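Of the protein chains in this complex, all but one are displayed in their positions.
Chains: A and B, in written order; residue numbering restarts at 1 for each.
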Amino acid sequence: MPEAEWSKTLKKIQEQFGDRVIEMHAQLGQDTVVVSKAAIFELARFLRDDPDLKYNYLMDLTAVDHFTRKPRFEVVYHFLSLEYNARVRVKVPVGESDPEVESLTPLWKIANWLERETWDMFGIKFKNHPDLRRLLLYPEFQGHPLRKDYPVTKRQPLVGPKDPQA
Amino acid sequence: MSDSTTITTKTPEETKQEVEKSNKNMMLNVGPSHPAMHGVIQISVELEGEVIRKADIEIGYLHRAFEKHSESGTYTQVFPYTDRLNYVSPAINNFGYAGAVEKLMGLEIPERCKYIRVIMSEIARVADHLTCIGASAMELGAFSVFLYMMKAREWLYELTENVTGARITISYGRIGGVKADLPKEFTEQCRQALKKTREVLEEVDGLLTRNRIFMDRMRGVGVISAEDAISFGITGPFLRSTGVAYDVRKAWPYLVYDRMNFDVPVGTTGDNFDRYLVRMEEMQQSMRIIEQALDQIPEGPTNIDHEGRVIEPDLMADLGKFGKTAGLLKNETLLEPTLEGTGKRVHLQIRANDKDAWIPPKEQVYSNIEALMNHFKIIMLGHGIRPPKGEVYNMVEGGNGELGFYIVSDGTDRPWRVRCNGPCMRPMAALAGIITGGQMADIIATFGSVNMIAGELDR
Partner (left out) sequence: MEVDKGGGTEFGFFTSRLDKMIGWARKFSVFQYPFITACCGMEYMSVACAHYDIDRFGAGLPRFSPRQADVLFVVGTISQKIAPVLLTVYEQMCSPKWVVAFGVCTCTGGFYDDYATVRGIDHVLPVDIYIPGCPPRPETVLNGLIMLQEKIQNQKQEV
């Protein structure tokens, strides 16, 4: 899509974060921005607080394991603006050696659980997260199952009942 | 010791602190095997008397690797797993996922199919709310309400079974359409079922809405503000009870919801009682939508004269095997009612006419080579439906709020990543804050109003 047909959101992000934006497109009518890891917290705050955008919802936070691509992971955020009825997707590439992104917990309360889930499933850490532990799986579980190198049927030994006294 | 020891008097504040220190708070573990926790939620609470001082919620007891399974199957094979996400309203999950893949492929589905999807979604929504209100009322002691609600849900299940062939796990959605057309007698049955459901709702309304015990336990309990709800990303009835009228069907219309005339009920205080009222009203609105859709739905070509041209499918297969294909194309197969969608007569009405996502009608598969090859290409591993490279996020209004599917395609026949963004997780994340400071017994009422569906929460 040519730059002139971009939505208000993309134009504003281009203005403010032009140097840190890696890619930008609106395929299938869905605004998508790829930004560098360092800019995500600032961008999220900008999206939330800018009076022309007001993306007050963090609709989804997840990751994708691209496996062969470098950098390997991509953390994907979906934002929704109730007031302007607009959506934007923000993606942050994260390398395998240092999978760490700034946490959004100071901005949205739901980020706490969504980030815990992403840590649980992909092993991506979130800096400044108050309580980063597994959400869906149990503490004894080894590895991160949604990574492409974790086989779907690889079971781990059953954990016995816990001693209530311990 | 000298006599000059001064007698120290304690201020009331100090006494209180001392008493508090000596009475240690009690830790209580609720669940996961607890009748009100639906078997899969663990709430560890720190109690001071009856008042909750701290709460920690542990989820994940029903984690079944939905997202991992979706990556290992083909696009069509994801449908049975989506049924089991929100197993109270599986139709909505089916269509939400199908809609995402269709958006990715740029498929346009036929009018009649859109109406069928709307009707089935709304039936599922009514069943969802019936279960929620019935179960939460039962947990507060109103057992007869539960029995009435289940009675009504049973009629809707029978309706669903007539259309899809299954009561709960229906797998009715298909990429580019639905499995089968509505049966002939559906309209009449549906109107009957809705009429009876309305009667039940009236009865329940009389039993609950002005019931002193019910009101005392629901009113002013489990309150959440609109700001908090938005910060927690809550959608659906839970958000609407706080006064924010966000509904995906209105804000981001899909299928044919923009042609339907319906209201979005909102509450004022965001407490349990408001959530109950919102759900009750939503059922009425859903039934309104179903009735409008039944009036507007375009007719399929069910009035084609096929006398003497209808033959059994196995006979048709046999004829095909022996090469007696001349004239077969003019014939139609007689199919078991729930499989009618695979027959020529209704095929085009409920499926997108696109070779990339479309299994040809059985008559053509058995009689000509192009259709046979097309069928083979769709079914065989390594061929199948192949959306182009890209990513898409599609949302529908589920029973509990916005249900989103984020799909990443790498151009092969298997999804690279399917993310289900279920609405249940958000109120569950907020629950610890809501119940803190309240009474222990209020957990039951508040938890019931969340309508936690574990399949969708833990995936």
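Convention: a residue touches a chain if its C-beta (ideal position, glycine included) is under 8 Å from a C-beta of that chain, and two chains touch if they have at least 3 such contacts.
Not measured: the values here are computed from a predicted model.
From the options B:Arg84, B:Lys114 or B:His129, the residue with contact to the chain not on display is B:Arg84. Looking at B:Lys16, B:Arg167, B:Arg259 or B:Lys389, the residue that reaches the missing chain in the full complex is B:Arg167.
Only one of B:Gly39, B:Pro253 or B:Pro388 touches the absent chain when the whole complex is considered: B:Gly39. If you put the hidden chain back, the residue from B:Leu62, B:Val163, B:Ala229 or B:Ile359 that touches it is B:Leu62.
Those residues of chain A that touch the chain absent from the view are 137-138, 141, 145, 150-156, 158-162. Chain B residues in contact with the hidden partner, per the touch definition given at the top, are 32-35, 38-40, 60-65, 68-69, 80-81, 83-84, 87-88, 131, 135, 146-147, 150-151, 153-154, 157, 167-169, 454-455.
In the analysis below, only the chains that are shown with their structure count from here on.
Rounded to a whole number, the gap between the C-alpha centres of chain A and chain B is 25 angstrom.
Residue ranges on chain A touching chain B, taken from their complex, read 27-28, 30, 32, 56-60, 62, 64-65, 76, 78, 82, 85, 87, 89, 108-110, 112-114, 121, 134-138, 145-146, 152. Those residues of chain B whose C-beta lies close enough to touch chain A in the complex are 59-60, 63, 65, 67-69, 71-72, 103-104, 228, 230-233, 244, 246, 251-252, 390-393, 402, 404, 406, 408, 416-417, 419, 421, 425-426, 428-430, 458-459.
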